[in-house]
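Complex shown without one protein chain; remaining protein chains in place.
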Amino acid sequence: MYRYDEFDHAFVRDRTEQFRDQVNRRIAGDLTEDQFKPLRLMNGVYLQLHAYMLRIAIPYGTLSGRQMRKLAHISRTYDKDYGHFTTRQNLQFNWPKLEEIPAILEELAEVEMHAIQTSGNCIRNVTTDHFAGAAADEADDPRPWAEIIRQWSSLHPEFSFLPRKFKVAVTGAARDRAAIRVHDIGLELRRGGPENSLGFRVFLGGGQGRTPLVAKEVRDFVPEHELLAYLEAILRVYNRYGRRDNKFKARVKILVHERGIDEIRDAVEAEFADLRGGVLDIPAEAREKISAYFAPPDFETLPAKSDTLEAAWKADPVFGRWVARNTHPHKAPGYVSVTISLKPTGGVPGDAKSAQMDIVADLAERYSFDEIRVSHEQNLILPHVKKDDLPALYAVLVEAGLATGNAGFISDIIACPGLDYCALANARSIPIAQRLSERFADADRQADIGDLNLKISGCINACGHHHVGHIGILGVDRKGEEFYQITLGGAPGEDAAIGEIVGKGFATDEVVDAVETIVDTYLQHRSSRDEPFIDAYRRLGKAPFQEALYGS
Amino acid sequence: MAAETGTRTLGEPKPGNEVVCSKETWPDAAVLDRLFTGAPAQDLLAYALKELAPGKVAVVSSFGADSAVLLHLVSRIAPDTPVIFLETGKHFAETLEYRDQLIAQFGLTNVRSVTPDADRLSALDPDGGLNGRDPDLCCAIRKEEPLEKALAGFDVWINGRRRNQTSTRGAMGLVERDGPHMKINPLAEWDNSEIEAYRTIHELPRHPLTGKGYLSIGCAPCTSPVSENEDARAGRWRGTGKTECGIHISRNGETVRVLSAGQTMTESSEIQASPRADIRANAQDDLWTRDGFTADDWQRLGDEDALPETGPVLVSAARWRDDLRGLNSLQDRDVGVELMPDDPLEEIVPDLDRLAMVALNFPAFTDGRAYSSARLLRERHGYDGEVRATGDVLLDQIPFMLRCGFSVFAISDGPTRRALADGQMPEVPIYLQPVGRQDEGPLGARPWMRTRI
Partner (left out) sequence: MANTSKTRVLTANRLGDGRVVYLGDNGWTSDLDLARLVLTEADAETAEAAGLIGVAEREIVEPYLIDVEAESDGVQPLRLRERIRAEGPTTGNSRVAPQPEAA
């Protein structure tokens, strides 16, 4: 994985000092709250309901064991002994003191981490496929590009006060595990152009929030050495023309929607024509230097089939089920990527205790070439695990309460922090997720239901991705009461779609029953066990679900 | 002053009044704005009702906390003026009572209560709960779309907005162009004490809710009382960040309708004149450069100010345009042009060799458009004169501005001035990305900073 060079170290050190100075000036009164707020936000510091919240960047969701241990240490020393992994592959601490945040940032800098641009109207932490560099199906590894974009966008002098926040996601596979079509910019690394070389298909203007929109393709191929010139062209058009009169209409998706993708494309192309071939052009040798950081580890030459594994899952069907759900095919024979579920029955989606973080760090060092990933589904991934090692790894996970075999099942819920923590929320998300995972706790029943993603947001800002949930739940405030609206048919991947509202919302004590009704309706109507929920929904439409929920 | 209730309604002819108006020959909104600035509101109202577009003028009123003043003024000039009331179906009962009371008391004979389109309501808001889910959309179908329809037969509309109601209305003109309509804000200059004085003199009834902490009143679900030190409109859509319902939002010179699309960039870049010398003038600016503080020998000219005998002058984009792009009275003079973010940079590009300075204004430090303008000036158009940052220029943004090509900074913020005087500069002196200037280093630090030889 990427290692800081002397410039990165100096950069983060300077940035930490800069923020320490800003905190001091705030406390001394030289900065008003209005002036300080955007500065603290650019360092990932929010003021939430109960306290400040610090959001730490995990660039493209990649961590080493040492970094994970540092996060565990920070949660023990400065917070309440746990951390919350987010849908942006970041980590949030909910209880830091403003006065201590410079010290936290200094600790992070020791392990090449920071909180730069995890908030504010700037280019946010770049996200990517959590199986990047490991997945059997990718055209090339997107992480070097995520790193190049991270460097280009860090404290970009022109783009630090955009109309609104700006999120970029990159994938190297046609199978989209990074939800690139609901990002401001989505990049798909693939072969194309006259020489069938590597480059990017570029999507622009996706996003969720109060106006959910699926991104439109703005260019089918940008040669890889011109990526930054093209991104700069997009950002310049957005910075100059994006709406600033209404913060709810300030994202680039609104600009694309209002002006039309063709007009935006023309404006971007005009800008690109001037920028390409200039200082942003990336020489091949420079790119190779970055790629070298992401060279595959020294995989052993192994048979594709592991006798150890097969013997173990025959002996323990629960383990077998875990392997079936929580491992993903790897490009190296004899290896898999492992999903460590942060969704235990009745748990808080995405939360990990410091002791669990330490255990995951140990496991990564022992079994996964010291690599950990954070998925946008709020789980942890060990990307390179030998099949032979799975039984031993699993035994440790069971001990640590991390062995829930539910990846991609209905209880693998994405949920935002909701009204329990968030100053913007209208309703709670976590208790709904807890009740749902309890209701569907039965492993056989989940296996019968199959692939079904369920996502919960506590307000219209949609941090819980409810718009792209096969089943989405949106919490609203109706005359002081929490109320939940259900959407069906959303999807985050290459078949991205925005879910449709099925009808009137449900009270807190009705919503779990309503989801169960939806699931039962699917089970009744599916053409066979092989037809997953989303396919059945697309075939049937919402009518049978509405009828089951509301009567005819 | 503006609240003075003089007896003259249509006084002496003023320059501009003699124009026989039709929609095609309307004076520029900016001209009217200048003409009526400082004049009694009655004059502007009478001009609009009787001269600008007789029979084609409507008043739009919410019958809210401040509405009585405008309606009273109108009723004394022409009580049969059409008054459009957007009956959203979500008003407080008190508002409807108040409407009827004012109609009776002022003798208004043409109040039209306009209701939302029933089909739109049943499609988008079947349960009546849209205001909670999407207040922008709710305003669009209950206010913006009905207003657009109601205004179809009119050329001019009059409303009661005032500059001191919210910070976002602070720069509003008396007269504005609003798509096909002229939009007149006769009370724009009035402050609270003038409103109060007028109300007292004329014994106008108060909206029943104003006694309960409501200083601005819209639909019931989206209005809450405000506390003493808040903007009067802080209780509208509280907690959402929304400040306007959409019927008053103007971007780049055209009014934005929430559900409309397809404005082209070039159309929206046709900027109206914005003679707002008041928000730019700041005699206390100190100039700072990398070499320290310097004196400012530039004179800032308001759009109406007389040209001084000598010395370099800084003018608005409108004045530059009005001066035939500096070829009229500004010829043979060191001239700088100050661009607001809405002013199109491209318009002055052909003139750059005649400009000794370009000032780029930050109306708020969070408005980052001027960063792009500065880079374009330097890197694309090769401008090597002074690029000055004006407006909300704060310490923590100066490092970004320097990298984008700003060379001089007009500083009015006290802590920023102190910090700069102390030699503080909160910058991260390592750059992870190139800008187009070759004078910043360390060159070659990052892969893409190497230029190909």
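Should a chain be cited, it is by its letter among A and B, assigned in written order, with residues numbered from 1 in that chain.
Quick note on the criterion: a contact is a pair of C-beta atoms (placed from the backbone, for glycine too) under 8 Å apart; a residue touches a chain by one contact, two chains touch by 3 or more.
As the structure is a prediction and not an experimental result, all values here were calculated from the model.
K.L.:
Check each of A:7, A:95 or A:221 against the chain that is not shown and name the one that touches it.
P.N.:
A:95
K.L.:
Considering the whole complex, which of A:323, A:361, A:419 or A:502 touches the chain not shown?
P.N.:
A:419
K.L.:
Looking at A:52, A:335 or A:394, which residue reaches the missing chain?
P.N.:
Reading the full complex, the residue touching the unseen chain is A:52.
K.L.:
On subunit B, what residues meet the omitted chain?
P.N.:
Within subunit B, the residues touching the omitted chain are 213, 227-229.
K.L.:
Mind pulling the subunit A residues that touch the left-out chain?
P.N.:
The missing chain touches subunit A at positions 26-27, 29, 33, 47-52, 76-82, 94-95, 97-99, 348, 351, 353, 419-421, 425, 428, 430-431, 434, 480, 482.
Quick note on the criterion: only the chains that are shown with their structure count from here on.
K.L.:
For subunit B, which residues count as touching subunit A in their complex?
P.N.:
127, 129, 132-134, 136, 240-242, 244, 249-251, 256, 258, 260-265, 341, 365-369, 371-373, 375, 380, 394, 396-397, 399-401, 403-404, 415, 418-419, 426-436, 445-452
K.L.:
Where on subunit A is subunit B touching in the complex?
P.N.:
Within the complex, subunit A contacts subunit B at residues 7, 10-11, 14-15, 18, 21-22, 25, 30-31, 35, 38-39, 121, 148, 151-162, 210, 228, 236, 239-241, 243-249, 257-260, 263, 267, 274, 278-283, 285-287, 289-290, 460, 476-478, 485, 504.
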